[in-house]
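Every protein chain except one is present and positioned as in the full complex.
Now for chain A:
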Amino acid sequence: MLTYVIKRVLQSALVLLIVGLVAFSMFRFVGDPIDNLLGQERTDADIARLRVELGLDQPFPVQYYKFLEGAVQGDFGVSYRQGRPVGEILLERAPATLELAAVSGFLAISIGIGLGVFTAIRKDGFLANAIMSISLIGVSLPTFLIGILLIYVFAVELGWLPSFGRGDVVQFGWWSTGLLTASGLKAIVLPAITLGLYQMTLIMRLVRSEMLEVLRQDYVRFARARGLKARTVNFRHALKNTLVPVITVTGLQLGSIIAFAIITETVFQWPGVGLLFINAIQFVDIPVMAAYLMLISVMFVAINLIVDLLYFAIDPRLRTDGKGAH
């Protein structure tokens, strides 16, 4: 098991190194930062001064080293568009995205597992079938259309919830939270549902199919024969044994929640990292793009690693070393 863990960690480090190289190449070779920063009315002196200031006059390996050194310390250079350090901007935007991702992840997991169990137990019920059919449409709907639809119904027609922004936020040091004010809580509802809906349907369908599989097993029948309550059998015996694949998929989906936050944040003008990234692409703000790429790959690689290692924690069969397991 230890060799496996070491191998996985090394693999993850390699992936990060490759991504770092991609990010740096973007940084160095895409577009001319001087063109981006200075307008039409520039002089040669301006260009030369800025070149030195940004370190663009130094040889390639030195720049690469400086980039890596900076990246490890959270220093990704200066945004071409805003003229401020990228690290600072990211730090300011991160709480909004993380809060959104956490709330929608929570919604997706709790409602997804709940509905999955329900549709599995009431396999032939009318409501269960209706939920399954609706979920099929939900999977085919592009995220941004779901967002627009929710805005139309709840913000335009009913006027219950705000359609953009984060509402009032409370500041704790560098962390800003919208979860403590009424307007902040109202504002997060629609974006969180939009972002979590796909994952919710995914988890629901997965839990349902796994549950159907498990409920057929002998030990479940035996538990019923022992006269245990239906609730105990369904949750203690059946649900527990469906969780391994559910955790894998959920873990891997955490990464896509962060990625799809880009779309949701654009629809709702949510002031998070994703909106920053989209604006960076539109204006070819390379330092922001490179930093976002680095940040999100660290996150993805870490999630993948943790999910792989979690297998051992959850499934005792895998813990017995090597070949005997399967």
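Assume contacts are C-beta pairs under 8 Å (C-beta built on N, C-alpha and C of every residue); 3 or more make two chains touch, one makes a residue touch a chain; residues count from 1.
Going forward, contacts and distances are computed from a predicted model.
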UniProt lists the protein of the undisplayed chain, choosing from "ABC transporter", "Glutathione transport system permease protein GsiD", "Rod shape-determining protein MreD" or "NADH dehydrogenase subunit M", as "Glutathione transport system permease protein GsiD"
Hidden-chain contact residue, picked from the options A:131, A:238 or A:293:
A:293
The one residue from A:47, A:94 or A:141 touching the chain left out of view is A:141
Touch residues of chain A, complete complex, unshown partner:
15, 18-19, 26, 30-31, 137, 140-145, 148, 151-152, 156, 163, 255-256, 259-260, 262-263, 266-267, 277-278, 280-282, 284, 286, 289, 293, 296-297, 300-301, 304
